[in-house]
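For this depiction, one protein chain was excluded, whereas all remaining protein chains were kept in their positions.
Every chain is named by a letter (A, B and C) in the order it is written, and numbering of its residues begins at 1.
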Amino acid sequence: MTTKIQIDLNSDVGESFGVYQLGLDEEVIPHITSANVACGFHAGDPAVMRKTVSLAKRYGVEVGAHPGFPDLLGFGRRNVDATLEEIQDYVVYQTGALMGFALSQGLRLQHVKPHGSLYNMAVTNPKIWEAIAEGVAKVDREIILVVLASARKKSLLEIGKRHGIRVAFEAFPDRAYNNEGALVSRREKGAVIHDHEVVAKRALKMALEGKVIAFDGTEIDLEADTLCVHGDNPAAVEMVKKIRQELKDAGVTVLPMKWFV
Amino acid sequence: MTTKIQIDLNSDVGESFGVYQLGLDEEVIPHITSANVACGFHAGDPAVMRKTVSLAKRYGVEVGAHPGFPDLLGFGRRNVDATLEEIQDYVVYQTGALMGFALSQGLRLQHVKPHGSLYNMAVTNPKIWEAIAEGVAKVDREIILVVLASARKKSLLEIGKRHGIRVAFEAFPDRAYNNEGALVSRREKGAVIHDHEVVAKRALKMALEGKVIAFDGTEIDLEADTLCVHGDNPAAVEMVKKIRQELKDAGVTVLPMKWFV
Amino acid sequence: MTTKIQIDLNSDVGESFGVYQLGLDEEVIPHITSANVACGFHAGDPAVMRKTVSLAKRYGVEVGAHPGFPDLLGFGRRNVDATLEEIQDYVVYQTGALMGFALSQGLRLQHVKPHGSLYNMAVTNPKIWEAIAEGVAKVDREIILVVLASARKKSLLEIGKRHGIRVAFEAFPDRAYNNEGALVSRREKGAVIHDHEVVAKRALKMALEGKVIAFDGTEIDLEADTLCVHGDNPAAVEMVKKIRQELKDAGVTVLPMKWFV
Partner (left out) sequence: MTTKIQIDLNSDVGESFGVYQLGLDEEVIPHITSANVACGFHAGDPAVMRKTVSLAKRYGVEVGAHPGFPDLLGFGRRNVDATLEEIQDYVVYQTGALMGFALSQGLRLQHVKPHGSLYNMAVTNPKIWEAIAEGVAKVDREIILVVLASARKKSLLEIGKRHGIRVAFEAFPDRAYNNEGALVSRREKGAVIHDHEVVAKRALKMALEGKVIAFDGTEIDLEADTLCVHGDNPAAVEMVKKIRQELKDAGVTVLPMKWFV
């Protein structure tokens, strides 16, 4: 931490598909600084990608690719035992596709954050982070890779260094952590925190102190560059506004990760 | 025509998908100068795209996107009454996706050539060429748009100019033309010419004189920058070799379109 | 018309896909008598099909297949120039798939009603009705084919007879008709009627008199066996309830088409 504390707020957006609407993108995007845009494999389609990039641009929000497994039916939330090579190809393809829409609107991609099972599988298998990092680096070394803030910080920084890209650490204010800094599985009771006051307080603690209170009450280190927030429903959007306001009130600068990572 | 005649040879490649193999890419790519790579909508997949770009790179063949309708089942050969906006989005998405693989291997895209029904629909509806040209231009003004050489040459050049991109005209040595310079529909008998001698002679005439003998015997103008050849089967590959050899023997320089368009 | 007037109410349901929710199936199904269930090509997925069949069963609503083009991205609303053979194959596939879920719950399919562009293309090209009718007949001659009530009544009945299946005629109380009994295109202003009172009155007139007031004020014949209603939003569901109540108040028996077609 420096005297001037900075943090990024990211959210998964652009998850509609064809006639199917998902997420309150128009409501949440104005309040975040980095938009993770679905790229057509687990969600999103070309028209949705164009509109989402346009929406982000309007609010000065940075755009990143949110690549997932090619499993629209499962929304990218089911593990697929793809090879590392397949995973890298999926990342390159989807990052490129979104880059097409970013370039079309005069933008560059700020970051890549894997989605759903791809993210979760990477968290438990560093070889997957490596494959993803290499894919991102091959496309554009200016792109930041967003990974889970955890005890593995050092090895993840090394992966980034090895491929010449920056790595941003992400934390989840509304998710319970165990005392080793890992996310408590969504299947566990209490894994997701719904109380706005509590979530906002956790976001503040993450931003100001780089710490979180784990499931068992222990205070643990969790240095994050970006906090993940949600726009699934009106309540979620309210929570985002609250988090942003409280960060501001506490003197934290909320800005896109590219400025400080 | 200048005293030193130049022509490009292009071919549709990268049309395999998953376990499904299609086309003799390894055999045909060494003999062409521009590779139109399928981008996953009507054919191709991320792994195939990576391998195809790699193969093209190995032989110094320029890479271009070959976007089609999202109709793998119909191989992009069925008209889909998509809106102009949808078409442009499809072009941006697929061009971007292939750009991901090109960048990954240190290459830039040379061109975009629409596939199948998308190409055919554009030929009969200039608004579709316009939508495609605009999409290409938005992504990267260095990319050349490949269109059908025909009587419409002037209006197509204007579309290119309007969007600040170069346009390359394509002719088909193995396809019959009517006396207005349009392709005879594949449903007509004699629409596709299989005799290697005849096809090679037509290719030469196109390259050397900018002319073709139409279906009814008339000689018509058909100035082309690139000739489309095929790698579907061993006989097709032999035809490509023959065409290239005869062009060379006639003193024609066969090289990527980017050098002279 | 007989002294005891009978009519069926059908609605397109089961259009959700994966995480994507569409339509208020739970609200509208209790008020209809025939459910047109999407079969996974333009909408719907295996889990949604199972749940939708189960929901219909719970309320004694008859189940039918709602086959569409394989175009999830376009929700089956874009014309695809598929061959008659492809269309028939799509109908057989989707009807069979839904039959799997119907049999699983001890039900038989009552009907097949093509969706979106497939329906619209059939309306303007009787060869498509013929291909569909033949497909339905091949799978199960007990299945009723739902077609648009129009001036073509006689030729459609003949198609049914030729293939040994029953044909049910469908009318749309909330859609404007021209004076030849054809639907006014949705692109025209006034094509869709939103006033509940007006729609209910039209439904009544269709059921009681077999007539409708066309766009130009003319009263024309439109004998229908089933009226199509919608469950897209709460207002639509209210309209369905109103239509059903008014039909009941007018002494019309609302029951599945299989009992009287």
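Side notes on the structure shown:
In this section, contacts are C-beta pairs under 8 Å (C-beta built on N, C-alpha and C of every residue); 3 or more make two chains touch, one makes a residue touch a chain.
As the structure is a computational prediction, the values presented were derived from the model and not from experiment.
Touched by the hidden chain within the whole complex are the displayed chains A, B, C. Looking at A:45, A:71, A:130 or A:225, the residue that reaches the missing chain in the full complex is A:71. For the chain missing from the display, the contacting residue among C:30, C:96 or C:126 is C:96, taking the whole complex into account.
Seen from subunit A, the chain kept out of the figure touches residues 70-71, 73-74, 78-82. Residue positions on subunit C in contact with the hidden chain: 40, 46-47, 49-50, 85-86, 89-90, 92-101, 103-105, 135, 138-140, in rising order.
Within the complete assembly, residues 17-22, 43, 45, 72-75 of subunit B touch the chain that is not shown.
Operating definition for what follows: only the chains that are shown with their structure count from here on.
Set against the Cα centre of subunit A, the chain with the most distant centre is C. Taken over every residue number at the interface, the positions common to subunit A and subunit B amount to over half, indicating a same-residue contact.
Chain geometry summary: the mean Cα position of subunit A and that of subunit C are 43 Å apart. The set of subunit A residues that touch two or more partner chains is empty.
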